[in-house]
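Below is one structure, written out as structure tokens, with a few remarks after it.
Excluded from the complex is one protein chain; the other protein chains are retained at their positions.
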Amino acid sequence: MKHAIAVPALSLFAAVAALAQSPDFARKPPAWQVALEASKDVAAGEAIATKGKGAALACAGCHGASGVPAAGAPFPRLAGLPVEYVAKQLFDYRDGSRANAIMEPIGKALTDADIASLAWYYASLESPPGKAASTDHSQRAWQLARYGDNTLALPACVDCHGGNVTGGGPVLPGLAQPAAYTTAQLTAFRTGERKNDGDGIMQAIAKRLSDADVKALADYYAER
Amino acid sequence: MGDGIPHHRRIFLKQVATAVGAVPLALGASVVAGGAAAVVTGDAAAAATAGASGQDTVPIAHAWLFFDGNESRAAEAAVARLIPADDAGPGAKEAGVAVFIDRQLASAWGSGDHLYRHAPFLAGTPQQGYQLAFTPAEMFRLGFAKLDEAARKAHGAAFADLTPEQQDALLGEAEHGKLDFGELPSTVFFGALLDATMEGFFSDPIYGGNRDKIGWKLVGFPGVHASYANDIERHGVAWTRPPASIADAASGG
Partner (left out) sequence: MSKTMPAVDVVLVGGGWTGSVIGKELAANGQRVVVLERGQPRWTSPDFQAPGVRDELKYTRRNELHQNAATETYTFRNRVDETALPMRRWQFAYPANHLGGAGVHWSGAYYRWDPVEFKLRSHYTQRYGARIFEDGITAQDWPLTYDELEPFYDRFDRLVGASGFAGNLKGVIQPGGNPFEPWRSQPYPNPPMRVPHAPALFGEAAAKLGYHPYIQPSALSTRPYVNSEGLHMNECVYCGFCSNFGCEQFAKASPQVCILPVALKLPTFELRTNAHVLRVELDKDRKSARGVTYVDAAGVETFQPAQIVILCAFAINNTRLLLLSGIGRPYDPATGEGVVGRNYTHQTSSGVSLFFDESVKINPFMAAGAVAVTMDDFCSDNFDHGPLGFVGGGYIQIQVVSGAPIGNRPTPPGTPAWGSAWKKAVKRYYNHSIPITITGSAMPVRGGYLSLDPTYKDAWGQPLLRITYDFPDNDIKLSAFLTDKGTGIGRAMRGITLAQGNPRTKPYGVNAYQSSHINGGAAMGADPATSVVNRYAQCWDVPNVFVTGAALFPQNSCYNPTGTIGALSYWTADAIKRDYLKAPGRLIAS
């Protein structure tokens, strides 16, 4: 159906004024930001991390006493992650947008204030040093991490994720993590089991990575 | 012109020869401030060293690619007045802006690789933009020589040896066209110098300026770690992460 609007301008204006309502341009802060701004109780966070709280097991049991897990463990380091990212992940475990059998019940056992405390606690820990740049990595991993892939429309990981340890932004973590963890996350994005990535960018990217790509990247980032 | 030397260059050579007390130093090593320290490169080790040392102004040892000894002194002194060190923090000299300008003038850009340089060169209206024949390298060479000449004429010393007040006054005169630089209007030179200073203060440190991200830290520009999809709608939230340069990102930091 096509037709031009041949309405005299004055009555068009009246019609427009009657029907139009301006969108609301204000934006609500995300819940994790509200929680972080509301309280900063590092000591409370340390207590939960070391002793647990109800169904929330002590974080240190898996994630390590100083936020760095034992070598070979599949759990991610938390030390060196942005406070915003840690808080957001706990909120996301709680609402199921990030699915994980271990972390979901933990998320559900925590209040907003607990989450904020934990995030502030982990942010207070010393960031692990990056490893000396290893030259032992696959060409494919290095290409994907630093240059992307034109035929797959993949931007380089570094574009968003920035520093291997420090990351690229508040909710863009550094990718230096155990290989098993990286593999699990890329796989979870690929299946949609993990879908807390905003408008789905990591899900779309993961779908275009082959199994060999995932392994190459996981091994690469394990050495950063 | 039978001798093959471009007109404006002959003027320059003549003026150098007659400048009072002018003995151009040979191009060569020039130490900015004492002490061995990190080299000005984009290499990760240097970045790590500079960061780890916690110093804001790491002394550097380097060689000038373009400037001779007089020019490098004039350049460092001039940029130090255009963006001075003060309460607001370090300035252009500490940020290595003179090094940046030196490298740029030695580069293809300095030779005019993006400048249309065909004759005839005619005087135009302001609307027609830059119509002089000078490449950036030629302009800065002549301009710094003229600045020193003006300094000697007014105060009997090279620009670098004047007091800050005297330097500011001379720069202001250049800015407003009150100095006679011959064929190079002093306003044009001043404008180019100020542009180059801003570029050197705010460009990525890989080019030799903005050392220790002095310029970016002054204004709060985050540099190259720049994926803000998750932050742009958090209205009113300040960005607090330290700035990152191309070298930082390339080294994995």
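Think of it as A and B in the order they're written, each chain with its own count starting at 1.
Rule of thumb we're sticking to: a residue touches a chain if its C-beta (ideal position, glycine included) is under 8 Å from a C-beta of that chain, and two chains touch if they have at least 3 such contacts.
Only a predicted model underlies this, so the values are computations on that prediction, with no experimental measurement involved.
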Task: For subunit B, the residues touching the chain missing from this view - done: 81-84, 86-88, 91, 109, 112-118, 120, 122, 124-131, 168, 171, 175, 194, 197-199, 202-204, 206-207, 215-216, 218-224, 226-229, 231-233, 235-239, 244-246, 248-250
TODO: Identify the residues of subunit A touching the omitted chain, counting contacts across the whole complex.
DONE: 1-5, 9-10, 13, 15-16, 19-23, 25-27, 146-156, 158-160, 198-201, 203-205, 208
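What we mean here is this: only the chains that are shown with their structure count from here on.
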Task: Whole-Å separation of chain centres (CA-atom averages), subunit A against subunit B - done: 42
Task: subunit B-touching residues of subunit A, taken from the complex the two chains share - done: 26-27, 29-30, 33, 130, 133, 158-160, 162-172, 198, 224
Task: Footprint of subunit A on subunit B - complex, ascending - done: 44, 225-231, 233-235, 237, 241, 244, 248-249, 251-253
